[in-house]
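Of the protein chains in this complex, all but one are displayed in their positions.
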């Protein structure tokens, strides 16, 4: 159940609001574990949101974005049933992608 | 002669004392809820499940933003997957609970007449696993907390309905939980009530102390300081450590009884778990 992305996209009044919660530890590299060892930095660097294949937002994240990041934004257009794509790549080169339809 | 008098006196006193200390959960409940309602007249009973957010506008605003897409969403989703996954024998968790485990969290902790012990939801989940040939899970966090989060989410808004039956063992468990709640312990010499009754609504450094009324209703809980979802038992352990007391075992009778008393005190309040707190 690693690398989940929860998406909630809703269109109303000619625009679409996207809310997403992305499962990721977003380890900053400044925190120690119980044994006193630094937990190495592990965070999403680039996240991309698309609407019908066209990029509607690119996020550049650093270690100061909270664990399991949340993001909310909106764009003009979009209607019920249109696909919203979300994909990310992190500093270790891991990636995940998902697609959800606008409600 | 003198000795005989004392013996006689204690013979008289004994039944009286017993009558006076006979646990009366219903009367306790009235007194407990009435105390908070009188002390914080602006907070209606059902709002107590929102704990600290009845005391700080700024914290409430942040919380409302956080629960717009709550951080425990993954726990609920994962919990549902686990809950629906078959054991090796082909059965699922649904086979262990009334109504297939849906919408029943408000009835826990439950007194089990067979064993004479209190069974919180987490323990019931583990019992179900053992009955179906699976190993027990940690009662504090991880998979069991996720399953509990999912099961509790299906009881969302249902009034808490914990029963203390007319069984001396149940009454004794309730009484033990009550005593644990009010007993001071640890190097700081705090009881649960010191923070969650006496100092309820006040600040402990940056945190607002939630009133004991409503406290159990939002468990399991996503705490930002944990970074994941934990059970009521995990919080008990944390609180005990905070007052520099030796925590009990997660599966101890002491914690089961404490959960029994505390949750009974929330009878009638709506289930609001899983919840989110700092």
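To keep things simple, chains are lettered A and B as they appear, and every chain counts its residues starting from 1.
In this text, a residue touches a chain if its C-beta (ideal position, glycine included) is under 8 Å from a C-beta of that chain, and two chains touch if they have at least 3 such contacts.
We adopt the following convention: contacts and distances are computed from a predicted model.
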item	value
Choices "Asparagine synthase (Glutamine-hydrolyzing)", "Thiosulfate-binding protein SoxY", "ABC transporter domain-containing protein" or "Hsp20/alpha crystallin family protein" - which one is the UniProt name of the chain not shown	"Thiosulfate-binding protein SoxY"
Where the missing chain makes contact, among the chains that are shown	A, B
Contact set of chain B toward the excluded chain (per top definition)	40, 42-44, 46-48, 50, 53-71, 73, 76-77, 80, 150, 153-154, 156-157, 201-209, 224-225, 227, 238-239, 241-242, 272, 278
Positions on chain A contacted by the hidden chain, ascending	1-10, 15, 28, 30, 45-48, 50, 55-67, 69-77, 85-89, 93, 95-103
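Just so it is clear, only the chains that are shown with their structure count from here on.
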item	value
List of chain A residues in touch with chain B within their complex	1, 4, 6, 8, 19-21, 23, 67-68, 70, 72
Touching residues on chain B, where the partner in the complex is chain A	68-69, 71, 73-74, 77-78, 81, 227
